[in-house]
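Below is one structure, written out as structure tokens; the observations come after it.
One protein chain omitted, others in place.
Chain IDs A and B follow the sequence of writing; residue 1 opens each chain.
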Amino acid sequence: MDFKTFVFYFLGAILVFAALRVITARNPVHAALYLVLAFFTAGGVWLLLHAEFLAIVLVMVYVGAVMVLFLFVVMMLDINVERLRQGFWSYLPVGALIGILLVVEMTIVLGGRYFGLEVMPEPPAMAEGYSNTRALGMVLYTEYVYPFELASLVLLVAMIVAVTLTLRKRKGTKYINPDDQVAVKREGRVELVKMPAEKE
Amino acid sequence: MNFVVPDFYPAAAEIFVAVMALVIMLAGAFARSVRWLAYTLTQLTLVGAALITIFVPSVDVSYTFSGMFVSDLFGNVLKLLIYLAVGVALLYGRGYLADRRMERPEYYLLAVLMTLGMMVMVSANHLLTLYIGLEMMSLALYGMTAFDRDSVRSTEAAMKYFVLGALASGLLLYGMSMIYGATGALDFVSIKDALYFQTANKTVLLFGLVFLMAGIAFKLGVVPFHMWVPDVYQGAPTAVTLLIASAPKLAAFAMTMRLLVFALFELAEQWQAMLMFLAVLSIILGNLAAIAQSNIKRMLAYSGISHMGFMLLGLVAGVVSGETHNAITAYSAAMFYAVAYVLMSLASFGMVLLLARAGFEAEEIDDFKGLNKRSPWFAAMMMIVMFSMAGIPFFIGFFAKLAVLQSVVAAGYVWLAVLAVVMSVIGAFYYLRVVKVMYFDAPADDAPIHAPAEMRVMMSVNGLSIAALGLMPQGLTYLCWIALLASLT
Partner (left out) sequence: MIISTYTMLSSGSKLALFIALTVLALLAGALLALNARRRLFGCAGARAVGFVGLVAGLPALMMGLSRVEMEMLYRVVPLAPLAGALIAGLFGKAVGRAGAHLVTSFGVLVALAASILIYVDVLAGNTFNDTVYTWMEAGGITFEIGFLIDSLTVMMMLVVTFVSLMVHVYTIGYMSEDPGYQRFFSYISLFTFSMLMLVMSNNFLQLFFGWEAVGLVSYLLIGFWYKRPTAIYANLKAFLVNRVGDFGFLLGIGLIVAYTGSLDYAEVFEEAGNLASLEMAGTGWPLITAICICLFIGAMGKSAQVPLHVWLPDSMEGPTPISALIHAATMVTAGIFMVARMSPLFELSDAALSFVLVIGATTALFMGFLGIVQNDIKRVVAYSTLSQLGYMTVALGVSAYSAAVFHLMTHAFFKALLFLGAGSVIIGMHHDQDMRNMGGLRKYMPITWITSLLGSLALIGFPLFSGFYSKDSIIEAVHAAQIPGAGYALFCVLLGVFVTAFYSFRMYFLVFHGEERFGKAHDAHHHDAHADDDHQDDHHHGLAPGQKPHESPWVVTVPLVLLAIPSVLIGYFTIEPMLFGEWFKSVIFVGDNHVGLSELAASFHSPLGMAVHGLQTAPFWLAMGGVALSWYFYMKRPDIPAAIQRRFSAVHTLLENKYYFDRFNEVFFAAGSRLLGRGLWKGGDQALIDGAVVNGSARLVGWISQASRLLQTGHLYQYAFAMIIGVFVLLTFWFNRG
């Protein structure tokens, strides 16, 4: 086992562990943090596969942006974990049984027999100066331009949905308009009224 | 790296719709006060897309965008039907949304983007484009399901739809990755070749197929991947239910055909067995569960499950012990069924919309009581739809069922046909119950039906077309048949 293989298994083990903890951790903040860990290790695995660009994007986007947002949400909303976990134990036996059986079946298919080195030859080594990022950029804007553009539209859909569902003008809330605030003049605020003096 | 600018002509309709979506977005942002603008632009977009689809692409099969996009008769026919279904659904839903202060430009924008997603799905020749199209359609649908954002039921339905949809997408993607792993190809033609020359590993392929099947079954809404259907149909605003229950079924049919027939035809014997399993469960459960419903949207949801099961029967009968000569007939029967279902679905949910008014949802079967006294014409339309759904002769539903059953019998699965007939006889009960309620019960409220003229006309055309196509099904049958023939061979 050379060093690379060792690193792979090491990262793999952490990844599986972190992923399991995401769904078993009692505290949602912990769960989110385990997810961050999972992303990090996954990024490491990708690096091993020479997918440097994707690894960095994974860390930047998911860890840097998505998860931070996620943590915000989790922390700001008071989620009752106990209620969510109701019935966890009563479903566990059946769930675990099915889960284990599925894993067994998947292992039979995917366990090296069909994807081992004997079946899948090692890919040829990359030439000197090969840039994964550059290669990705090349196909993304040429061969894959159609799904690329479509993906941008998918993001647009997501944006529109998010905006439609959340943006609203609440009735009864009062806003202060800074423009008006700044533009205030004395005449707008004070009115001098002349009136004759009155006797009690 | 030699790169050739792709030929844009075959995808002209998609490009047009995408551009129009942006136009509608801008119109929605800057001309919000013009209430009719988004709707009108949307309908114009659909009409324009239809014209482009009819006139621009050639009749022959042509590929573009590095083989990711295919333009063929099958896809173009389905696209036209999708425009029609979306257009009709938007027309039906307009008054309903306006009554509930939900008629915002975003709704139409999402509908256009959903249409685009479906078009991409229908024309996909690549696992990636298929998936992206699917997501585009689904995301828009999730958003529309939650459109009544102050309603708990609506948001809950959207949440369920979204989570389960994400799960299904995950399964589908996993299946796709397995297919890629086995064949080393993402586009359908290469996958087909890999299978044909038997260079692919069959075990892995089948493993992937199971997960693909889960994704397909979720979109079609067949047992046991149907759980979202009743809750979402009931929870979503009826106008959105109508959208979910109509055009996306055509897109899901196209996706099924593209994945199973266009790409994985060599595995037909395997996926047929799986589909048969799904179909039998759906027909049984859909019909039985529909009987117990008192909410008409829920009842129609279960009826939709059983209809999709019926539709799958056509796909089950394609290849019999290696013989493929029956295939085109069987698949065109399934396609006919899908089209028939969409027509009936539009009309049935359209009736629910027609009876609804501001502050009142006609969601219960009891709300149809005595409809004949309130409006004999629309009661007759609803009767036509119900009869057709029940498969009573001389309506389109009958011919759809007949064609599917014929191909099932031709494939030698007599037991399957018998089962399907028995279950549809049981199913006739709940359709006829609606008819009975309309004609023999005293009306619960006698508020006159007020609906915009264009909706009344469209509703009548829809109902009559169900009857007329039952009398003259040949045109549509031939269209389905020729579309498949021209695209598959």
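FYI, a contact is a pair of C-beta atoms (placed from the backbone, for glycine too) under 8 Å apart; a residue touches a chain by one contact, two chains touch by 3 or more.
Only a predicted model underlies this, so the values are computations on that prediction, with no experimental measurement involved.
Engineer: Taking the entire complex into account, which one of B:56, B:189, B:288 or B:486 touches the absent chain?
Structural biologist: Missing-chain contact among the listed residues: B:288.
Engineer: Which is it among B:193, B:231 or B:441 that touches the chain not included here?
Structural biologist: B:231
Engineer: Please identify which residue in B:44, B:59, B:273 or B:444 touches the non-displayed chain.
Structural biologist: Going through B:44, B:59, B:273 or B:444 one by one, B:273 is the residue touching the chain not shown.
Engineer: Check each of A:29, A:73 or A:102 against the chain that is not shown and name the one that touches it.
Structural biologist: For the chain that is not drawn, the touching residue is A:102.
Engineer: Which listed residue (B:92, B:131, B:147 or B:211) would be found touching the missing chain in the intact complex?
Structural biologist: In the full complex, the listed residue that touches the missing chain is B:211.
Engineer: Tell me which stretches of chain A touch the chain missing from the display.
Structural biologist: 91, 94-95, 98, 101-102, 105, 108
Engineer: Which residues does chain B use to touch the chain missing from this display?
Structural biologist: Touching the chain left out of view, chain B contributes residues 159-160, 163-164, 167-168, 171, 206-207, 209-211, 213-214, 217-218, 223-225, 227-228, 230-231, 270, 273-274, 277, 285, 288-293, 399, 426, 429, 471-474.
As a working rule, only the chains that are shown with their structure count from here on.
Engineer: Report the inter-centroid distance (CA atoms only) between chain A and chain B in whole Å.
Structural biologist: Between these chains, centre-to-centre, one finds 31 Å.
Engineer: Once bound in the complex, which stretches of chain B touch chain A?
Structural biologist: 1, 3, 6, 11, 18, 21, 25, 65-66, 68-69, 104, 106, 109-110, 113, 116-117, 120, 126, 128-129, 132-133, 135-136, 139-140, 142-143, 146-147, 149, 181-182, 201, 203-204, 207
Engineer: For chain A, which residues are in contact with chain B within the complex?
Structural biologist: 106, 109-110, 114-115, 119, 138, 142-147, 149-151, 153-154, 156-158, 160-161, 163-165, 168
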